[in-house]
Every structure is written in C-alpha cells, then in structure tokens.
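Just one protein chain is left out here, and the rest sit where they should.
So that you can tell them apart, the chains are marked A, B and C in the order they are listed, and the count of residues begins at 1 in each.
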Amino acid sequence: MIVIMKPGATDQDVRHVVQLIQDFGLKEHVIVGTDRTVIAAIGDKRAVDKGAIETAPMVDRIMPILAPYKMASREVKQDKTSIEIGPEKFPIGGRRVGVIAGPCAVESRDQFLRTADIVKAAGCIGLRGGAYKPRTSPYSFQGLREEGLHILAEARERTGLAVVTEVMGLDSLPAVVEYADVLQIGARNMQHYPLLEAVGQVQKPILLKRGMMASLEEWLLAAEYIINAGNPNVILCERGIRTFESYVRNTLPLASVPELNERTHLPVLVDPSHGTGHARLVPAMCRAAIAAGADGLIVECHIDPEHALSDGAQSLAPDQLQELVRSLKRIAQAIGRVL
Amino acid sequence: MIVIMKPGATDQDVRHVVQLIQDFGLKEHVIVGTDRTVIAAIGDKRAVDKGAIETAPMVDRIMPILAPYKMASREVKQDKTSIEIGPEKFPIGGRRVGVIAGPCAVESRDQFLRTADIVKAAGCIGLRGGAYKPRTSPYSFQGLREEGLHILAEARERTGLAVVTEVMGLDSLPAVVEYADVLQIGARNMQHYPLLEAVGQVQKPILLKRGMMASLEEWLLAAEYIINAGNPNVILCERGIRTFESYVRNTLPLASVPELNERTHLPVLVDPSHGTGHARLVPAMCRAAIAAGADGLIVECHIDPEHALSDGAQSLAPDQLQELVRSLKRIAQAIGRVL
Amino acid sequence: MIVIMKPGATDQDVRHVVQLIQDFGLKEHVIVGTDRTVIAAIGDKRAVDKGAIETAPMVDRIMPILAPYKMASREVKQDKTSIEIGPEKFPIGGRRVGVIAGPCAVESRDQFLRTADIVKAAGCIGLRGGAYKPRTSPYSFQGLREEGLHILAEARERTGLAVVTEVMGLDSLPAVVEYADVLQIGARNMQHYPLLEAVGQVQKPILLKRGMMASLEEWLLAAEYIINAGNPNVILCERGIRTFESYVRNTLPLASVPELNERTHLPVLVDPSHGTGHARLVPAMCRAAIAAGADGLIVECHIDPEHALSDGAQSLAPDQLQELVRSLKRIAQAIGRVL
Partner (left out) sequence: MIVIMKPGATDQDVRHVVQLIQDFGLKEHVIVGTDRTVIAAIGDKRAVDKGAIETAPMVDRIMPILAPYKMASREVKQDKTSIEIGPEKFPIGGRRVGVIAGPCAVESRDQFLRTADIVKAAGCIGLRGGAYKPRTSPYSFQGLREEGLHILAEARERTGLAVVTEVMGLDSLPAVVEYADVLQIGARNMQHYPLLEAVGQVQKPILLKRGMMASLEEWLLAAEYIINAGNPNVILCERGIRTFESYVRNTLPLASVPELNERTHLPVLVDPSHGTGHARLVPAMCRAAIAAGADGLIVECHIDPEHALSDGAQSLAPDQLQELVRSLKRIAQAIGRVL
C-alpha cells in the first residue's frame, strides 16, 4: 500500500501515519518527493482495512498495491486450470472450446427434452436450463423447482450432455447438488457470501457469473470465497455489465477475457445471450468471444422463442443454433483451438 | 405494452403479432402511422414475458407501459407510509426526520457501547452496527456474529435507540430477528429473492438498500417481493450507484429521493457514508439529502476512525457527528420538517 | 509516479525501468516489498507520457501521484476565487448564492423579454438563454443566432441581469463575446481545446460545464486550458453525468460540489435542469445543491413550457421559479449563506 500525503504535510503528520502503519503490523518506507511525501507500507496484510489511514490528518489518498485475491491468481498457480464437466468429462479450460445451450427455464418435460435433442445434435457439450429462477418481479414465472431438476436429470441420461443449472439459495442447494453437473451462481448472487461459502463445500464444478456491476477484482474475490472454502473447481462466466447503453440488456465487455487469462488460471466462459439481450446480436458476439480467447460459451435457445416463458427475446431458434455452431468451429480453428 | 414494427412490415407480419398478443390473453389495438405500424396490447398481465414478441418477424422493439410493481406504488396507496422503529417508536416517513448512526461493524462491547452513548447524545434516533458483515474479501473481518447481536441489544437497553443491523442470509435470519429492531438488507442482497421472501414473513421493519446497479424499478420490485410475502414495513435506503466516477466509492444520485416520493408511498432514507466513501464528503451530502426530501439518514461514525476494522475512511468522528446533527436541524426547519 | 512490477520481476527488469525513469529526467527510488518491487519516480514532469513505461517487461501498472492541473488547484491558490458577473457585478464564489434562470433557447423577442421580467422579479441575478444551440439532431431548432444575441442584450439593459449564453465554436465567438456577460462552454465542448484556448484569450467570465463523461480531473484540466491561455475567470458548472439510470436525463452527482471545494479555488454552480431532465425533480435538486455547498444555480424556466422549442420537459413555469427561490433563501440561511 502507498499512502500519498497532501502538499504541506508536516513531519508530525508523516510520523503519525508511520505510527498507524506500524500499528497494522506493516513496515514503512518514506519517500520525500518534490511536491509531496509518499509512504509505502510493506508487508502482506490482506486482512487489514487500510482505508482507515485515509482519515489521518493531511493524508490525500491510499493506493493498494497487492491484488487481494490469492488462490484464484496466476501468481499462485501458473498453469491454466481445466475442469471436467458432465458424464463425458468435457474439459473446460483446455484446447477444446465447448458450447452449453438450452432455454432460460425448464418449462415442461416435452419442451425441455425436445430442446435437449436439438442441443445435442448441434454439437454442444452442455445443457442449460433453470429450475429455480431468480426473477426481477414476484409476479413472473419462478420455475418448476424440484420437478425441473428431475427433467434436467432425464435430459442428461438421454443425451449425455452436462447439465448446468442455477442454485438460488441455501434452501435449494441440497436438491440442486443432487441433480446438476455444474452449479451456476447467478449474477445477482455473485456476492451472496453465505451461498459462495456453501458451494465451496460441494465437490461439483461451480459456474460463477459476473455480477452486472462487479469489477474483475470483486469477481475474483467471489471465486476466492469458493476456493477458500474448499472447492477449486470454479468456472468464470462473463455475462455483461450494466452501462448507459440502452440498445442492449447489458454491455458485453470482451476485453475481460484476455485480461482474466492473464490474472487467473480459472477457465472463462462467455454468455452472449444475457450479454446482449437480443437474439439478433448473439451469433456475432459468440464468434467474437471465441476469437477473444474464451474457453466456451453458454447461450440460450428455445424450440419456440416467441412463446418462451422467460428471456424469449434473447433465445436462438433451433436452426440458428446449428448454424452458429458451424461458424464457431471455423473461428476456433482460426485461433488454433477445436470445437 | 406497445409493439413497434419495422418499416416495411406486411399485413401478415402485423397479423402474426396480433395473434401472439391474443395468445397472451391481451387485446390488440393497431395504429398505422406514416412510417411504421404500432400495436398496443391492452390488459393487465404483469406475469407474461412480453419480450418474447420481440423475436417475431419484422418487430423492431417492445415498450412496456405499466409499472411492474403494484403494492409499492402510489397508484395503489396514495398516502405516505410511516413506519415506527425501536423502543421509542420513532415514525420514519412523517414530518420528522431521523438520523441513524453507528460504526460499520460491532468490533467490541466497549467500542460499541461508547459509540452508542455518543450517537444518543448527538440526538440520533437509531443505532447501526453490523454483526454479520458481507465483505468483498474472504480474508477481511467478518463480524462478531451472535456476540455482536448481544452487544447491539445491550446498547438498545442502555440508550433506547432503535437497533438496525444487516441480515446476510437465511442461516442467520432467526438470530437477527430476535435481537434487531430493523433488519437491513444490504445492497449486494437486494435481489437475493429467497431472503426477500423470508423477511417478508417477519413482522419487523426492513431497511432495503438499493443495489449498486439497480434501477428504481428493480428496487421497487425487490420491495414488492417483501410486501407480497406479507410484510408491508419496508424502508428504502439510497446508498449510491456505481458509475465511472473514481473520486467516490459510489455516486450518490439524490434525484432518486424526489422521484421515489412520486412513485412510492414507502419512506426513503439516504446513506451518504457508502454513497461517497469518504468522511470529508459525508456532512455536505447529509445536508443535501435532507434538502432533497429524504425521511432520514443512516451514517457511519466511529470513536476512532483511524483504527476502525472496516469502513474507516467513511466514518465520522464523534465531534463531527454532533456538529452534523446541529446543521441538519436547520436544514430540516428550512423545508418545514423537524429533526 | 509509482511503477508496480509484477511478482517475479528480475533485477534486470527493475534496472530497465530505472533507466526509463532516468530517460524521462526523473529520479528513481526502488522499494523491495514482500511480494513485489515498487519504483517511485520523483520529480515534477507533468508533460511526460509516463504510460509508456507500462509496456516495459514485467511492469504490472503505473500509478500517478500528482494532480495534473496546477493553476486550478487549491495547492497553488488557497483562497476561493470570486468572479463578478453582469452590470451589477454579482460576486459568484463568495458568501452570497446566486440563481441564473431563463429558457433553453431565445425563441423570440416577446418570449424572452417576458421571461426576463419574471426572472428578475423572482430574485435571480442572471439570465440564461441560448442564441446558438448545439442540438443532437440536425433537424432540430438551432437557435436565432445573432438575432438572439441582440435580444439578450436588450433584456440585460431592461433588467440589469447578467446575461449568460453558450459559445458553440470559433466562428461565433467574436459575436458572443460582444454581447454576453458570461460565455458558457457547453458539456459537449468541454474538451474542444481550440475553443478553450480561444476563450482563454477573452477577458469575460467563462461558465465551464462538466462533460457528461468527464472525470473531475479532466474537467479541471479543461479549466486549466482556459487559465493557462490567460483567463483566470472560470466558473465550473456541474450538470450531471451519464450513467445507467434511465428515469433521469443525467445523474446529478452532488458530491462533486464538496470535492471540488477541496480541490479547486474556482466557484461551482449546479444545473439541476440538465442534471435531471424533468421539471418535477428540479426544485428538490436545487435545494440539495445549495445545501451541498454550491455557489449558485443555473435553471431553465419558460413562460409556457408545454410549447417550448427545446428542453420543455425540464423547464420550470414562472410560478414554480418564484416559489423555488423563496425556499432556496431558507436553505442558504440554514448553512450560513445569503440568497
């Protein structure tokens, strides 16, 4: 941490900050510049709330140096992590690129099994579908809950696809753990720490979506909660952030993909369905995500988007999914990967 | 809902949309404009996912008309709601303006009881303090948990102040309900629906903080979850949003106060501590919030901000709190209210 | 400037950065921490592009220390600047608080003179009105141009109010300088440097609006361009920033007022009309701005908002303006100022 003093700080002001730094168990290093004095605090004390020093007299501001996450960082583990998912143990995070597809919600056994067949036929490696749905309005369809989980399991047996579904809270966690191959933590729950700690005690892979206003650091710290609680199998999923843009549901900032590939060893998926909110934009952004270096995609598709109970506007129709996967194979090849 | 067709939409395209609208149990109304055809869908079907219509051929976009919340709206209840808190039943949402103050976290019995005395002496009506702390990093101080709740209760008995503390998850809810006067839902949990539904079954007032990425509509829908589950005693708390601004922890958008006063009957507090992140900005923003029409404030103060275990940078020292309350009395008077 | 090396940087990597720092005419100071090495570069070289060092091997990132503006800062001039405007030399930036009001655009002689009388009668000290209008669409009303300037001058003679109007570009600058008392640089032009340099050679006060995407630093650097070119009479005007919020035209971040009062000696006005975009929100935000410490306000009013040629939605009607000024007097008094 670096403490920047205001111009005009006296020796006494500096000594006071040095004392605070020592109180925190850190070692100080004072640098007198032409305009300002700067004090470096040396030592690895991630747990200390260094912001408190900001209230000391004549302190201008504090600048952290260390990344606050450890186990999620490349500094601690340099090799990329590869996480196997589903009955066919598809490795997420290796040379191969995988596509997970399916409807926003499991609406009925018929709808879901028909979709599963289409997803399988298109060449995808996983099947998504919500049984418990976090909905903005209490009056919206909330999912089939346990019945939805049974349908998910049936679809897995039928197709061999890995089943990905969201776990919304502590109360439904045991049921979801029993049925799903990959547990999704939704964007709204990215900082629900009791849930992160709970899935940290599970031995299944966790798909951790980025919160729509989360910094990369906050996102990696959410992963750190899970890893720190005992589960190293965290897959990150970029799903877009909230900005001033209004033609999209979210702004999809693909530069997070190469940036994460530098900072963390965890695999990174992209969700262009939530990342744009409109089916018409999804194929181009899927191609862009793979070109940017993503390890895979999660996309929404529906056998009849016009009648979907949720997220219809961003769901691909079956023929669009097939065509998309074909074009993604070529992009993957162009960057030396395989889909 | 209004469906806007693209230029060049044929009669068949329009008939297809009309059919979809009828499928949803709504009545259509077609308006042929100079450039475009527009179709109004009439009827109150909040549960329908109208976005699905967007995927129909030649549909340009969909515009919702109705606010999706009901019980939180002024349309349903025109009179402002007043909610009594604490042993002294201070009414939040009436002519009187109240200040709730205290440290970010309960750190020790001594620290907290001394703070409680200062908060009481300054003329505040409530005492805040976290027993369960949602922290961005798993390595930060996580709160004293149940021990913290006991200290909170002791402080209430000693001072008569209403005790406000955060409930972080379903697991700690029963304990928090037992000890607190007001249950705070933190910004990160604003859309954690299992928790919203659970506090909807409690009969104590809920302080619902705005998520840092939440629209007013999403925030009011979160309130709607709580009211819909049975608890009408929801106090909204604006605590700032995330923007590109970097000199503040969050941008505090005070126009939400008059806007909420139009849309909803629920009382509105403001938290300028999280809303700015720097103690130096807190007093001015407290005055601004009251001038803008807020029903009260929640501010962080600490007997020794430089050594606070969390949020030290945004905590007022005791003398600053006293001086602040004095100036707020004058602002309240200037707009015809009382503090 | 502080250069933070990546973990694992070798002595050679550090020596390379030290060499670059010396190439820039700065002095280095190397601090070896537990995880990382950090190199401080000492010396005041604002003109150097220090970002270039980021591309050196094993450099993680660069953190600037010095504020890049000088003449606009409190470090160089501690006393608040007071700038006299108009025939009556009202001092902006002292104990008195002033309100400038008027329509978005000068639409006709009759409309404007009637408005001027109302603005005067309400107790305002300045009159705003656009003669040259920057409009988002080329098909919108673009202003009366020179004819508008003549009407502005007539209104000043009639009322004694200071006349504030926007200068849109180099081509219209001489005409605007001749007629206006205060030259406004609009938000879209905040970083149009040829114009900033040109108004820096004028001896009239400049009202510099914040760009809707500008950081405080960029805004103060825009002021620095004007001061550096020879004109110290810069009045800052906060008019809101663009965020994800959609119920307002812009989000009005009032914490900029106390923050600017710390960083700069320049006076600060607030424009709640553009800062919210809706007349219904303007009075509350005017009160909040004064309570937050603004030196004055600039608000839009129109004798007939429903028929205004531009910005009708955010214009106050005459009776609303009168009532607003009355309530602002009480707020000013509550914080020890006078309106």
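Side notes on the structure shown:
Everything that follows uses one rule, which is that a contact is a pair of C-beta atoms (placed from the backbone, for glycine too) under 8 Å apart; a residue touches a chain by one contact, two chains touch by 3 or more.
Keep in mind it's a predicted model, so treat the numbers as computed, not measured.
When the full complex is examined, the chain removed from view is found to touch A, B, C. In the complete complex, the hidden chain is touched by one of A:55, A:111, A:184 or A:276, namely A:276.
When the missing chain is restored to the complex, the residue among A:32, A:76, A:121 or A:335 that touches it is A:335. Seen across the whole complex, the unshown chain contacts subunit B at 2, 4, 7, 29, 31, 33-36, 38, 40, 42-44, 63, 65-66, 75, 242-244, 246. Within the entire complex, the positions of subunit A that touch the omitted partner chain are 213, 215-216, 241, 243-248, 251-255, 257-259, 262, 275-276, 280-281, 284-285, 287-293, 327, 330-331, 333-335. In the full complex, subunit C makes contact with the omitted chain through residues 20, 23, 46-47, 49, 51-56, 62, 68-69, 134-141, 168-172, 188-189, 191-195, 211-213, 218, 221, 224-225, 228-229, 242, 278-279, 305-315, 317.
Keep in mind that, in the parts below, only the chains that are shown with their structure count from here on.
Over half of the residue numbers found at the subunit A and subunit C interface occur in both copies, marking it as a same-residue contact.
Ranked by distance of CA centroids from subunit C, the top chain is A. Centre-to-centre, using mean CA coordinates, subunit B is 31 Å away from subunit C.
The mean-CA centres of subunit A and subunit C are about 38 angstrom from one another, to the nearest whole unit.
Under the contact definition stated at the top, the residues of subunit A that touch 2 or more other chains are 242.
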